[in-house]
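Apart from one protein chain that is not included, each protein chain of the complex appears where it belongs.
Just so it is clear, A and B label the chains in written order, and each chain counts residues from 1 on its own.
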Amino acid sequence: MHVPDGFINAPVSAAAGVVAAGAVAVSLRGARRELDERTAPLAGLVAAFIFAVQMLNFPVAAGTSGHLLGGALAAILVGPYTGVLCVSVVLLMQGVLFADGGLTALGVNITDMAITTTVVAYLVFRVLVKVLPRKRSSVTAASFVAALLSVPAAAVVFTLIYAIGGTTDVSIGKVATAMVGVHVLIGIGEAVITALTVGAVVAVRPDLVYGARGLNRPLKLRVGGELVDAAGTPAPAAVRGSQRKVWLTGLVTSLVLAGFVSFYASAHPDGLEKVAHDKGIDAKARKHASDGSPLAGYGVKDVSDARLSGGLAGVIGVGVTVVAGSGVFWVVRRRRTADTSPSQLTETV
Amino acid sequence: MTDFPESSTASLEVSGLAYAYPDGHQALFGVDLTLGRGERVALLGPNGAGKTTLVLHLNGILTGGAGTVTVAGLPVGKRHMAEIRRKVGIVFQDPDDQLFMPTVREDVAFGPAAAGVKGPELEARVHKALAQVGMAEFADRPPHHLSFGQRRRVAVATVLVMEPEILVLDEPSSNLDPASRRELADILRSLDVTVLMVTHDLPYALELCPRSVILSEGVIAADGTTGDLLADEDLMRAHRLELPFGFDPKSVKVTSA
């Protein structure tokens, strides 16, 4: 998915560059808040980890293999700000050193692969962790869903960027179906691996899973003999309960909303394709594709893709709505807890 | 601070040091230890005795427990942190942790540069420190292209360049082949600084350090000449310290000054 030079036109690349620069600046500040002076070594090591893990091949079958993209994993393990930084640095180095992804497309690549995946994954993860029962398996499940949604979300953002600044007139419906279709598949792989990896870390060092830190606090009875630690924590439990209700309401609301989206999508089975159709730009291309050319098979693929996209609209609808809805809750809640409990950032050496 | 007490001859003074980690695990239970200037002392003890915790107190990375640490008359605390960290040079166990800069030269320069040294003076100090450990010709190499023994020596140089009052080494002989081990011993012997060496390598302690202390269960359990401690079988057994097969401390003639 590393976009090369010349794929997106210059103005949009520049705009994406500005977005990326802004997000990286915010993340720099945020990461300093999360890690203070430890930012450079820790983020650097995590970036090296992401870099290494992208080389770890996961065999699928018959000689093919995939690998992790790592945005969701980074967000869940080290937090959204540090996650954005790490993936951005990896992309920067891949662009400068390995010519993987164009230099002028760096903004597009960062917006798409560093920012979108990390932010979407983190928000989905947080919401699910809030709502699901407070168990380790919930963390794994939440990681799964978060990673699953993060990859097609990146594909959606890519499609949007392409729609604005693509250098070729491929119908947006087609780009969307192809990109999202492929990336849903990739997303499943990413989700399985991310969930398993987070699960493995939670089992050994739960304190290192940034996204689950709040989860661990009340359970802090790790050492067999020493139960004294738990004394400080029961107070927030009540707050927690009511907060959970708020989170649940939020999720239910977004699910209902998402239901509408998927209902709409299923009422018009060719979902995104329909958009192109309405604009009357699609018919011609499809006719051509099916009239006896060697690539006639593409028409068949197109139809099945279109059906897939109907189902997809539901999935993405849920994702987008959950993200958008919970984003607001998240901001409000953050502000509230920032006032009351500065202890959230305490670290153990 | 103006209080330079009578202990100005001591490089390091630890008294009544106790510390518990934030998770409640208490590692130190009142450590008292004094190192005179120019002494070489081995800190022995079983795993989990609190050795690393003690070391991290010496330059103020861990603070907040009971007791005090004084380095060359200067109490370890927020106030003198920069000064303390210059005076106490810690060489960590894994040289890959210690050598974090892209080249050997920059790594050695990191400490003095952070303290504001620059230009030709910085260059001269880096060269001198690298020459002390025999690594001057490797200055422009990236650390990961060196052998383990070479990396350990560079790690010592990164600390020597600060011209420390006291050099603290965490397991200096671990993972070294016999030749590198001897080379490092020669280097350490040639230095004119106070050395505190945390180690499980008892023959190495005997070779390099006239005096040893045993840290066990968070307190100093024994303090004496290395030869005497190693020869005391009951003491050794009580603290899970074992000599290598066939090694008899009484038969070794220590020639160090």
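As a working rule, a contact is a pair of C-beta atoms (placed from the backbone, for glycine too) under 8 Å apart; a residue touches a chain by one contact, two chains touch by 3 or more.
As a convention for this text, contacts and distances are computed from a predicted model.
> Which of the following is the UniProt-recorded protein name of the chain this complex doesn't show: "Membrane dipeptidase", "Glutathione import ATP-binding protein GsiA", "Acylaldehyde oxidase" or "Cobalt ECF transporter T component CbiQ"?
Its UniProt record gives the name "Cobalt ECF transporter T component CbiQ".
> Of the residues listed, A:A16, A:L77 or A:V139, which one is in contact with the missing chain?
Considering all chains, including the one not shown, the answer is A:L77.
> Tell me which of A:V19, A:A48 or A:A163 is the one touching the absent chain.
A:A48
> Taking the entire complex into account, which one of B:V159, B:L176, B:V195 or B:L208 touches the absent chain?
B:V159
> Just the residue numbers, please: which parts of subunit A touch the chain that's not shown?
These residues touch the chain not displayed: 2-7, 9-10, 13, 24-25, 28, 31-32, 36-49, 51-61, 67-68, 77-78, 85-86, 88-90, 92-100, 102-104, 167-171, 174, 192-193, 196-201, 203-205, 208, 281-282, 284-285, 288-289, 291, 293-295, 298, 349.
> Counting contacts across the full complex, list the positions on subunit B that touch the omitted chain.
On the subunit B side, contact with the omitted chain comes from 56, 59, 61, 82, 85-86, 88-90, 92, 94, 96-98, 100-103, 106, 109-111, 113-115, 122, 142-144, 158-159, 162.
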